[in-house]
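Inspection log for the structure reproduced underneath, given as C-alpha cells.
== chain A ==
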Amino acid sequence: MAAVITKVKQKQIAQLIDNGKRLDGRELTEYREIKIEQGIIEKAEGSARVLLGKTEVVVGVKIETGEPFSDTPNEGVLTVNVELVPLASPGFEPGPPDESSIELARIVDRGIRESKAIDTGKLCVVPGKKVFVVFVDVYVLNHDGNLIDASALAAMAALLNAKMGKYEVEDGEVKMKSGYEPLPLRKHPITVTCAKISDKLVVDPWLEEEQVMDARISIAFDDDENICAIQKGGSGYFEPKQVFEAARVAKEKSRELRKKLNW
Partner candidate 1 sequence: MPIFLERRQLVTPGDLIAEGDYIAGENTYMENNKIYASRVGIVEYETKKMDVVALKSFYVPRMEDIVIGTITEVGFSGWTVDINSPYPALLRASDVLSRPFRPQKDDLSPVLDVGDLVVAKIVSYDRTHDPQLTVAEPGLGKITRGQILKVTPTKIPRVIGRKGSMISTIKQETGCNIILGVNGVVLITGKTLEDEQLAMMAILKIEEESHTSGLTDRITKMLKEAKTGKEEKKNE
Partner candidate 2 sequence: MNDKPEKLIDKKGLRLDGRKLDELRPVKLQVGVISNADGSAYIEHGKNKILVGVYGPREVHPKHLALPDRAVVKCRYHMAPFSVQERKSPAPSRREIELSKVIRESLEPAIFMEYYPRTMIDIFIEVLQADGGTRCASITAAALALADSGIPMRDLVVACAAGKVEDKIVLDLMDTEDKVGSADVPVALMPNLNAVTLLQMDGTLSTDEFESAVNLALEGCKQIYALQKEALRIKYVNVKEENKEEAEE
C-alpha cells in the first residue's frame, strides 16, 4: 500500500493514543478540518469536492434514463461507483476496481440506499419501462486516510447539489421543459468511521493511523438518528462493548457533520 511506516512511528502513535492524544494534536473524537465545495463540475447534474484534512474526494452525479429493476418497476435506480485514481496514492494501480474500491462503493451506496435518501418513487418516467438512473461516481484524488467518511460526505453534498431538468412525459418519451428542480431527496445520511488503536476508539483516522489500527467501524445515521448502515473493516476485532461505544460516539459526530452540509 502506501510507503511503509516505521516501527518507531507506529509505536509513537499507539503510545500517544494510549494516553488520549494523537500525533497531529487532535482529540480522540475530533475530525480533521473539513472543506466542502459544491457545483464544481458544470457538466455533471450535481457535484461536490470534499477535503478532509488532506484527503480529497470529488463526486459527480449524472442522471440519465434507463430501465428499472424487475422487483422495483416504478422506482428510479441508484448506482455508486468508486475510482481509486492511481495518482491519489502510491498504492493505487490502474485497472478495474479492486476489492477496496468495490467495498468503498458499496459502503457509500448502503448509506444512501438504506436511509432512502433519494425519493426514488419520484423518478419514474414510464412505470415498468423507463426510470431515471442516478449515477454517483466517487473519484478519490488524494488518499490521506478515512476515504469512507470523505466519500460519503462528498456523495451526499453532490446529491444535494444535483438538479434535474424539468420534464414531462409524452408518448413514453421524456420531453425537457425549461427550468430545473433539485433531485428529490428525503434524508441526509452521514457516515462516521472510528478506528481501534491501543484498545481505544479514534474518530477520523488519518493515513498513518490507518496503518497502525487493529480495525475500523463505519456507521451511517439518517436525520432521525437511526442507524442505516454499518461496516466493520480491517483484520482486527472489537469487543461488543466497543461496538456500542462506537455507535454512541458516531451518533454525536454525525450531528456535527450534518450541520456542515447545510448552508
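A few remarks follow.
Methods note: a residue touches a chain if its C-beta (ideal position, glycine included) is under 8 Å from a C-beta of that chain, and two chains touch if they have at least 3 such contacts; residues count from 1.
These made the cut because all candidates are chains of the complex that A comes from, given by their letters.
All figures in this text were calculated on a predicted structure; none of them were measured in a lab.
One chain among 1 or 2 touches chain A in this complex, and its number is 2. Taken together, the chain A residues at the contact with candidate 2 in this complex read 70, 97, 99-100, 102-103, 105-106, 110, 114-115, 215, 217, 222, 225-240, 243-244, 247-248, 251.
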